[in-house]
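Of the protein chains in this complex, one is absent; all others appear in place.
To keep things simple, chains are lettered A, B and C as they appear, and every chain counts its residues starting from 1.
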Amino acid sequence: MIDGFLALYIFMLAAFTGYEIIARVPVILHTPLMSGSNFVHGIVLVGAMIALGHAHTPFEVAVGFVGVLLGAGNAAGGYVVTERMLEMFKSSKPDAGKETK
Amino acid sequence: MIDGFLALYIFMLAAFTGYEIIARVPVILHTPLMSGSNFVHGIVLVGAMIALGHAHTPFEVAVGFVGVLLGAGNAAGGYVVTERMLEMFKSSKPDAGKETK
Amino acid sequence: MNWLPTLIKACYFLAALLFILGLKRMSSPRTARGGVVWAGYGMLLAVLATFFLPGLHNIGLIAAAVLIGVSAAWWTGKRVAMTAMPQMVALYNGMGGGAAAAIGAVELIGYVRSLALLPPVGGAPAVPVAAQLAPVELALGVLGALIGAVSFSGSLVAFAKLQGWLDKRFIFPGQRAVNLLLLAAAVMVGVLLASGHASAALIVAFFVLALLFGLMMTLPIGGADMPVVISLYNAFTGLAVAFEGFVLGNEAMIIAGTVVGAAGTLLTQLMAKAMNRSIGNVLFGSFGAAGGEAQAIAGAQKPVEASDAAVMMAYAERVVIVPGYGLAVAQAQHKVWEFAQLLIKRGVKVKFAIHPVAGRMPGHMNVLLAEAGVPYDLIADMDDINPEFAVTDVALVIGANDVVNPLARTDPASPIYGMPILDVGDSRHVIVVKRGKGTGFAGIENALFYADNTRMLYGDGQAAVGQLVNELKTLDD
Partner (left out) sequence: MNWLPTLIKACYFLAALLFILGLKRMSSPRTARGGVVWAGYGMLLAVLATFFLPGLHNIGLIAAAVLIGVSAAWWTGKRVAMTAMPQMVALYNGMGGGAAAAIGAVELIGYVRSLALLPPVGGAPAVPVAAQLAPVELALGVLGALIGAVSFSGSLVAFAKLQGWLDKRFIFPGQRAVNLLLLAAAVMVGVLLASGHASAALIVAFFVLALLFGLMMTLPIGGADMPVVISLYNAFTGLAVAFEGFVLGNEAMIIAGTVVGAAGTLLTQLMAKAMNRSIGNVLFGSFGAAGGEAQAIAGAQKPVEASDAAVMMAYAERVVIVPGYGLAVAQAQHKVWEFAQLLIKRGVKVKFAIHPVAGRMPGHMNVLLAEAGVPYDLIADMDDINPEFAVTDVALVIGANDVVNPLARTDPASPIYGMPILDVGDSRHVIVVKRGKGTGFAGIENALFYADNTRMLYGDGQAAVGQLVNELKTLDD
């Protein structure tokens, strides 16, 4: 559906973007970051919804249904866990503390 | 020619890539970097070549010709100047010095 | 209604933008929380927009599956203990891989059905466009399904190991060959599928082989290596999502998946480097690796009473607290922070020093200390703190072992040789809190515990620090 070269361009640029952004994250945030990027690929939920939405035979529907279940778990679980972790990072400076609350 | 959204995606990702890469360059390299990025947009030469290649009336051809001249100047001049500047950056450590030679 | 598809595409675009901006904000502790919220809005937007896609069937089923999946994950995610975070990440990551594999499966099944429905008439079979995948799409779809399935079963094994359900390593002779065969078989079937020879049987064989490979290659890896493996599977899932996104023509999936794929690859490398190992060594190093022989160390461990230790620190000028895996086991982070606050109130300068691989996943200690409420500006990285040990009066080591082991610098035979360590030995006094003579993750003796300026405070981390707190309170009265 997408022209191959355009997809390749998007792929290359997205890879650079991901690499460059993550290369600057301090070690202290590596665990939340792993969890956060885990959340981001929860967008697979959208793909699973599309797949289920175009499924025809009962078997396809069943597989699609499982896919949506799993994708929803990825997205929701990833969000909750990441958010809980990051909520705990506080500075001792009171104003900065307020900002993160 | 390119689907609008795909162009938008490429535009967004390229902007992030450019921003992130440049954000890490030390001040000492700002002048060569300005010159280097100036060289990179010399790719306009390709566009000018295409424009001249599809020009029909003499006036279009003339404008296209000037465009190619200017684009070639941008690309070649930008390269030479950048390369000359960077050639001069040396470390006092002998091995590192060799590497840049 | 021509504006609807455009609107939906705009939503996807905005979602991709929010994901990237969100990840960008995660690069500083001050903005990280906001980052995940931004990414969350992006996700919400994308999911809601998808419901309005024209030509979508089974809307009820979709809504039901989303609701069930979201509520179940939300509920478990909210309730799980902070220390169980690593395995939860593994679990959710596996789910993502499974979803990608499921997308691939649906596409493949639909493809087979379209082939069966339409017998080739004459030369060129006239297959309806909707069901017909281009060769590139087919190949990428199969590849995505393979990677997704491996990530699925592998992540589940990682989850089970970290949860303590699968304690034993699962090793047998020739294991590497078997795994290689499994992978080769899965790839071969995949190539068959991708080259258009799809059939129901082949599809089943493909997924069975892929799932089995993920299982078999993760089982022999030790539980403590799991964080690296989880990070790797995280990158895998990202890639799988990107490939399936290409098949579905969904740019948001391509971008989000690729960004995560690149980010996960980089994170995996950083982790392995911090442990002074290669990724290959983590994945395959366990096969037939002989345990390092215990080295005999001269001298004896010198115990100390909690009351003496408390007095030493109460009258010190600078105290550095070095937490390790034992802190997580003992869940002593709250007590430690209580203790540190008491010291700070007395005018002692207290810092926390965190080694990059302390604990069992990168940033493990940061998360625990953050949970206890330790402000992050009291926490120092290895490189920043190491020069400061020379002017430190007391270094309090709590449940850390390998990360403070001087043998990493002196003994080339030791498995951790070459790993940078925290130079606690440079400080005037060292107090080590641990339960007994147990070794750390690397299973070797620690010369620090026998040093002249080291005193051992035996006991469970939480109990021992609790004693220190009480002693300090007595001093204050």
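Basically, a residue touches a chain if its C-beta (ideal position, glycine included) is under 8 Å from a C-beta of that chain, and two chains touch if they have at least 3 such contacts.
A quick note: this is a predicted structure, and the numbers were derived from the prediction, not measured.
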Which displayed chains does the hidden chain touch?
-> A, B
Please give every residue of chain A in contact with the chain that is not shown.
-> 5-6, 8-9, 12-13, 16
Tell me, which residues in chain B touch the chain that this view leaves out?
-> 1-2, 4, 7, 10-11, 14-19, 21-57, 59-61, 63-93, 96-97, 99-100
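Quick note on the criterion: only the chains that are shown with their structure count from here on.
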Centroid-based (C-alpha) most distant chain relative to chain B = C
Tell me, please, which two chains come out on top when C-beta pairs in contact are counted per chain pair.
-> A-C
The distance between the C-alpha centres of chain A and chain B, rounded to whole Å, is 34
Give, as an integer number of Å, the spacing between the C-alpha centres of chain C and chain B.
-> 40
Chain C touches at least 2 other chains through residues 20, 251, 255
What residues in chain A touch two or more of the other chains?
-> 2, 10, 14, 16-17, 21, 24
